[in-house]
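The structure under discussion is supplied below as structure tokens; questions concerning it will follow.
All protein chains of the complex are present and in place, except for one that has been dropped.
Here is subunit A:
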């Protein structure tokens, strides 16, 4: 006998449910994808389970294309019977259809095997899986994010290396009949071109090497690490001319564009869900209750903690709802009081921020002025002075969030909003600190008192090669960030764990083990990544350092997590946190565009070093190249860049956007109407 798939036992108004847009689009998707939905079952038992082929289209009148037996919710015995029926049906088809079916079956199988094999190649797959099992998916999302950054930095490094560094290596050593060409710049004052980097000559102490390694000066300054090395105008490979300045600039744009596209692609999923859910609460009750239990948990301790955290979450949400109702009942007098209190606290926040910014500015100016004056013999102080901006930034990044989380308690917001606002403020502090550092750097570099200086456009006496200077600052920031993460793990986390396990006095136990604060850690690595993006233009090999740094940080954090942390009492959900990390990363990237844009297009490039010596600014190499194109192409490019093209283009984009917004509004209305219909159907059987 033929066994039909189990009918859902509740009948009645289900038909109307199938008109909902989400269900329809799910059906359409399923029909289009056909059998490619069926993937390999985890079990490879001796029962020899095989997916039955999808039925031929002529046998389907209804909406559902038949699915492989794997996708049907039946027990194995029932699936076997279904498969036998389908095999019997196949005999009635023509030979062509049979061949088509078998070939598509083997293709699908091949594709799924390739997919599974490629998942084995994923970096750290097993580590992240085990973290997920012990600590839940919120923390796992942090580690996946870290892995994403390692890959991104590696790709950026490959990009910069192959287009900028490799040609210089190849042409320097004359491989493939290549040679360099250094064209001395014309129309430049000779005093702008004087540049004698300190490279260590003669006998130096070992300590000097260490200092140079840490601060990017000395022997490191003349290596390929920094912009100043690439004082090459073109490279010749037999008869091909390789325009290095153009390649340098285009590689910079390429890595920025690549990062932007990759991040947007990753965040699109999270955004789609947010958009769909905006009418419900951000984390609705159903999501918490039906999808609340993390089936990956295998450890009873972790299970107990998960129970408690679920209980806490549900209770907090219910309390928040009650609080919202109370807020709606507030009197005018109370509202006035609360709003004035909030304004006052925001003023305090702004004051704290200005304090941070001013101290960073002063520290940077002091460091720049004094690191050049102090002679090499006073090495220790010099190193400290060089690292002063980094230290001040790290201190500000540490203190400001504590102040913010203390202040927000007085502002009387709902708990969820409190968390979000504090996070936003912390993000702003971290990213703005970098901005202030760069601003103070530029104000020093562009500060011009004498006429000679104005002829060069920048302070040629102190900073003959200012791009290398900026590159060195970014390098120092990155190294210091790494050192701090190492130091905090070694000297704070592990001693704390030792103290808690061996000392049983009350205050120590009350302090307890630390939790793995996901948001703080994420902000830390985003801060590091923003520095990397800004610094890569000035120091092409910086992404390699960033890759290695994040690689090591992964293992440090993993060890610290496993040995010194207790699971968080208030877990952040994985879905919302993924989207949040990517949004903040995107903000960091967009913020990185600004300093890069200013230094490429506005500040005159240094005339003593680097590939842009012969040009006014770094951007000037592009118009120069365009002038070398055939006139037809030039005219096309000029037309695209003109207003006659940009304004209509902008208007068309706006129109398309309005169309999609209107479509979304219409869908919403249809959903509302269908809901009402469903409710009415229950009462009116003739409907």
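Rule of thumb we're sticking to: a residue touches a chain if its C-beta (ideal position, glycine included) is under 8 Å from a C-beta of that chain, and two chains touch if they have at least 3 such contacts; residues count from 1.
Simple rule for what comes next: contacts and distances are computed from a predicted model.
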For the complex's missing chain, which UniProt name, "Myotubularin", "Nicalin", "NADPH:adrenodoxin oxidoreductase, mitochondrial" or "CIB1 protein"?
"CIB1 protein"
Using the touch definition from the top, which of A:84, A:122 or A:321 touches the missing chain?
A:321
Sole residue of A:106, A:223 or A:311 that reaches the chain not shown, by the stated touch rule:
A:311
Among the options A:148, A:219 or A:285, the absent chain makes contact with A:285
Quick one: which of A:84, A:122, A:299 or A:369 touches the chain that's been left out?
A:299
Which subunit A residues would touch the chain omitted from the figure, given the whole complex?
8-10, 12-14, 17-18, 20, 22-23, 26, 37-47, 49, 70-73, 75-77, 129, 132-133, 137, 270, 273, 276-277, 280, 284-287, 289-300, 302-304, 307-308, 310-311, 314-315, 318, 321, 573-575, 675, 678-679, 681-682
